[in-house]
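Let me give you the structure first, and then I'll get to my questions.
For this depiction, one protein chain was excluded, whereas all remaining protein chains were kept in their positions.
In order of appearance the chains are A and B, and numbering begins at 1 in each one.
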Amino acid sequence: MTAFSALIGRELRMAVRNGGDVLTLLLFFVIVGAVVPFAVGPDKDLLALLAPGIVWIAAFLSMLLGLDRLFRADHEDGTLILLRGADLPFSAVVAAKVIAHWLVAAVPLIVASPILAVLLAMDMGGFWKTVLSLAVGTPALAAFGAVGAAVTVSIRRGGLIAPVLIAPLAVPVLIFGVGAISTGTGPDQSGAALLFLAAISLMAAALCPFMAALAISSGED
Amino acid sequence: MTIETAPKQSWWNRIAHPSQFVAWSRPLLWPLTILTAVLFLFGLWFAFFNSPEDYQMGDTVRIMYIHVPTAWLSQFVYAIMTVSALGSLVWRHPMADVSMKSAAPLGATFTALALFTGSLWGRPTWGTFWEWDGRMTSTLVLLFIYLGIVALWRAFDDQLRAARVIAVFTLVGAINIPIIKFSVDWWSTLHQPASVFRPDGPRMPGSILTPLFIMFFAFTFLFLTLHLKAMHTEVKRRRVMALERQAAQAGASA
Partner (left out) sequence: MTDRQVFSPLVLGAQGLSCGRGGIMLSEGLDFRLEAGRCLLLRGPNGAGKTTLILTLAGIVTPMEGRIALEGVDEEDGPQLHYCGHRNAIKARLSVLENLEFWASVNGPTGLSPMEALDRVGLGAIAGLDAGYLSAGQGRRLALARLLVTQRPLWLLDEPTAALDIEGHKLVETLIDDHLDQGGLVVAATHDPITLNDPTRVEILAIGRAS
């Protein structure tokens, strides 16, 4: 087993055996979406109009609030320092952790998004676009989140500072993510939005592991 | 930190030592302050007494003389922070850390000022204090980035270690800002087919340009003066922390 797949494998194994925090993130996602009708009323037309935005806000918040799990546990038990001595570049280690984090934190959201689509009276066409836009956009959220988690890993009281840092940077993901589902009353630009979203995800996936690795090693120095 | 006693050191290396930087730049402070004051005096005089009213907006257009320079400064200060971040990461220049830290709250203030004046200026046109147009929205996101960085500095216990980590984040922000602008512009064309207000209109007679340029320089020098002063303060603050730590160590081994 290569070092890279061993890293991903271990993260997945621990997520499965630790169960709890992933379930919590998933519940948070569904609850945020489900709570909106209590706030704006159950009018189907209104909900259908807002649905893409609500689903994406729920995904956005879930990914941001869950990003602490990327590095904090490893930092606290000393694994992170040891991983710097591993037989592969540290940015590859970080990339493996980001991939594992996406598999563990984002894929459940993508799978659960139909539930929200139904609750928020989304039509069938929007349904598949939602799943697709989440699949294409959540890697960017995971990658940006990794940078936020890396920058704040040595701050003891962590808390909300990492989500607060990353939220402005992730605004384009939110804009194009929602745009990839529906672009409102004008001409349909959801295809263009999906392409922009894919471009951002690719760029983030390529650059963020390096920046996160740099942030972690700078923080020890 | 040791003071190097080698005789022929380049100026750049000499000012890398914090107290030498302070000593070298202290004489600049008063001239800069005076220059800033003079520029503001001229700029404001031109703005209020020597430039025409806008045919549509009346006297409120004069807010432009504050809004446009502060909006430009909000970007310029981030550029300064980005250059400082590179200096910190690539060359490990100690004054780069100090420059980066001092610039953040200043950038946040100018950005907030730009939003505030933009909001005041827009009120007569929009009827409300806020419209989600592309430019104001991008500026709002930029304000959140600045405030996040200020919060980040305060969250770290060890400021020296914090500097390089925050430098990495600043660079990530710098790469993101063009993307944010692009996406916000795209978003605003979706939801508002016609752009609502353009602060730099198509016709710019000379009598508007002169005060505008003077105010640009006035605000830029205001930033430079405040930044320099803030850097001095930060150097002194670090000196105090170092002395306190030394006292603690001396007390422990006594």
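Operating definition for what follows: a residue touches a chain if its C-beta (ideal position, glycine included) is under 8 Å from a C-beta of that chain, and two chains touch if they have at least 3 such contacts.
Because the structure is a prediction, the values reported are computed rather than measured.
Enquirer: Who touches the missing chain here, A:26, A:86 or A:164?
Expert: A:86
Enquirer: Which parts of chain A are in contact with the chain that was left out?
Expert: Contact residues on chain A toward the absent chain are 1-3, 6-7, 10, 13-14, 17-18, 74, 76-79, 81-88, 217, 220-221.
Enquirer: Name, in rising order, the residues on chain B that touch the hidden chain in the full complex.
Expert: Listed in rising order, the touching residues are 1, 158, 160-161, 238, 242, 245, 249, 252-253.
Heads up, the rule we're going with is that only the chains that are shown with their structure count from here on.
Enquirer: I'd like to verify one number: the distance from the centre of chain A to the centre of chain B, where each centre is the average of its C-alpha atoms, in whole angstrom.
Expert: Each chain's C-alpha centroid was found; their separation is 31 Å.
Enquirer: Considering only the defined contacts, which chain A positions touch chain B in the complex?
Expert: Against chain B, the touching part of chain A is residues 147, 150-152, 154-157, 161, 164-165, 167-169, 171-172, 175-176, 179, 183-184, 186, 189, 193, 196, 200, 207-208, 211, 214-215, 218-221.
Enquirer: Using the touch rule from the top, collect the residues of chain B that touch chain A in their complex.
Expert: Per the stated touch rule, the residues are 89, 141-142, 144-145, 148-149, 151-152, 155-157, 161, 164-169, 171-173, 175-176, 179-180, 182-184, 186-187, 190-191, 193.
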